[in-house]
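Once you've had a glance at the structure underneath, I'll fire off some questions.
Every protein chain of the complex appears in place save one, which is left out.
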Amino acid sequence: MKERSMTAILAVILLILAFLSLFVGVINLDPASLLAGDMEQWGVFLVSRLPRLLAILCTGVGMSVAGLIMQQLCMNKFVSPTTGATISSAQLGILLALLFMPESTLWGRAVFAFAAAILGTWIFVWFIQRVQFKDVVMVPLVGIMFGNVIGGVTNYLAYKYEMTQALSSWLVGHFSLVLRGRYEIVYLVVPLVILAFVFANHFNIVGMGKDFSRNLGVPYLLVLFLGLTIAAMITASVVVVVGSISYIGLIVPNIVSMFKGDRIRGALIDTALFGAIFVLVCDMTGRIMIAPYELPIELIVGIVGSLLFIGLLFYRLKHGRKAVRLKNLWDGGCRASAGSVDGGESS
Amino acid sequence: MRIKELTKKYDGKTVVDGVTFEIPKGKVLSLIGPNGAGKSTVMGIISRLIARDSGQVSFAGTDIKKWKSRDLSRRLAILTQSNHVQMKLTVRELVSFGRFPYSGSRRTKEDEEIIDKAVAYMELQDIQDQFIDELSGGQRQRAYIAMVIAQDTEYILLDEPTNNLDIYHATNMMKIVRRLCDELGKTVILVLHEINYAAFYSDYICAFVDGKIAKFGTVKEVMTKETLSAIYKVDFEILEISGKPLSIYY
Partner (left out) sequence: MNVKAYQANIRKLGIMLILVLLAAAAYMFAEVDFGNEKLFRYAMKIRTPKLIVMLITAFAIGGASIVFQSVINNRIVTPCLLGMNSLYTLIHTAVVFFLGAGSMAASNANLSFAIDLVLMGAAATVIYSYLFRKTNHSVLYVLLVGTVLTSFFSSIQTTLTRVMDPNEYDSLLNSLVASFSNINTEIIVLSLAVLAAVIFILRKDLALLDVLTLGKDQATNLGVDYDRSIRRLLLGVTLCIAVATAMVGPISFLGLIIANLSRQLLKTYRHHLLILGSAFFGMIVLVGGQLIVEHVFVYAVPVSVFITVGGGIYFLYLLLSNKGI
């Protein structure tokens, strides 16, 4: 019962915030004149405000669900599109599209971003499965560095072919260019999230490890790569439209699981709702802070998210043994073996 | 060296609770007890590595807090378990550090002689130019002991020197401890997990339980069925081999 009420509360908060956000912006909109049928106001509403809100919702839901899937599949709380090289791979994909097909449409770029993001994520996960890490935090560390290297290659290509200007709008995520006709790809998030929901239990089982899932008759590799592909595609469709938004996929699922535990089905809806709220609040902050100008959402998320992440790390460090308890039960999966953190006070 | 009413808390948990004892000079003293009984903490406090909460540790009539660290390091040496050297350091260079309290980074001829002796004493001549991180556990432990010997102190404190060593190397280590006391006249204080090593190679034993001293005395006094069973909460039998009490537990 209590679980349901949390979901309901989140939903109500989201609705209120969503309604408020429609009326924040340079041009003053107010509900009264909308109802009165002011054509100009309706124009702004339909061309700019509504698309923006929808893009924000899709981004929040998508990124946090993508993060949740990746964490479940890898059984590591620190894996996410940011710390799994997915975002930087998608950016590299966009750059390649700009290089090879300068005339490409948004969809053309999206295809490149999809391919690159999926490939990058696969390589990363394949890699961390190969290597036995002695500590859980090795995985995000390797992921961040892997992302850095890919980002460096992207930078190099951008400098070399004088694309830095063109690329910059995908490096720092922002919603200010979300207008009707330029953002619809982000709707792809919706079917992908539904797909994720359908397979949620499968992801849970696969996260328990190779032997565990084989025992239950779940095709391990197939489900693993299906899950990663879904997460990568969600991420890529967000990156193509709004650019890089880090930390959401990392922070949101972790906060939700602190309250709700690790069963993916139970946590999925709350994670999606909370992700949407988080992005919405950050975006509204960015719009209000230096109005009439606006701050890109990536900056706000970068500040709030990195602080939360550090808090999370310290929390895990303190309650480390409890947090990684599951790990030694089953072998396999792309998890790191835990427990080297605790120094172990002897005598 | 006297220890009086020593107390130490970690996060509100008392790990050392009113410990008082005196270290007999020129003898081998072993600190034993179950995990978490506070042995290593006491060892850390009397060697000024760990700050105490209350109590006194007086060394040669003066509290160790009042000693200058440099002066103390010429009278008392401690070897802990945490010896992870990341640097490219040869055995001889490590042993040379034992002379640091005397001559800093510039070593005299006399220092070199003492280093030679320490290397020879621990039979490290053949490997003295090898890097520490390329040695086996037993060799590395010997190298560290050699450094402590080069430090040339009256007191030597060793925290679980047999840890991670196989029977051969552990037994050798204990024989070295005995020789340090008998041949070089050092006072050696050890933390040990293996009761029988303590029984066979030391003169005195101090047994800890829950941060308090359960029993302090000569080997014969401590190594009794009743005492050990009470300390470790398992059944013990005491045998006598070559005149020394040894324990069997099950």
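Every chain is named by a letter (A and B) in the order it is written, and numbering of its residues begins at 1.
Everything that follows uses one rule, which is that a residue touches a chain if its C-beta (ideal position, glycine included) is under 8 Å from a C-beta of that chain, and two chains touch if they have at least 3 such contacts.
Since this is a predicted model, take the numbers as computed values, not measurements.
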The one residue from B:E22, B:D63, B:D129 or B:E221 touching the chain left out of view is B:D129
Determine which one of B:P101, B:P161 or B:P245 touches the chain that has been left out.
-> B:P101
Touch criterion as defined above, residue of A:V47, A:L216, A:I288 or A:L307 at the omitted chain | A:L307
Had the left-out chain been drawn, it would touch subunit A at residues 78, 131, 134-135, 137-138, 140-142, 144-146, 148-149, 151-153, 155-156, 159-160, 162, 172, 246, 289-290, 293, 295-296, 298-300, 302-303, 306-307, 309-310, 313-314, 317, 341, 343
Spell out the interface residues on subunit B facing the chain that's missing from view.
-> 47-49, 68-74, 77-80, 82-90, 92-93, 97-98, 100-101, 104-105, 129, 131, 151
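Going forward, only the chains that are shown with their structure count from here on.
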When the C-alpha atoms of subunit A and subunit B are each averaged to a single point, how far apart are the two points in Å?
-> 54
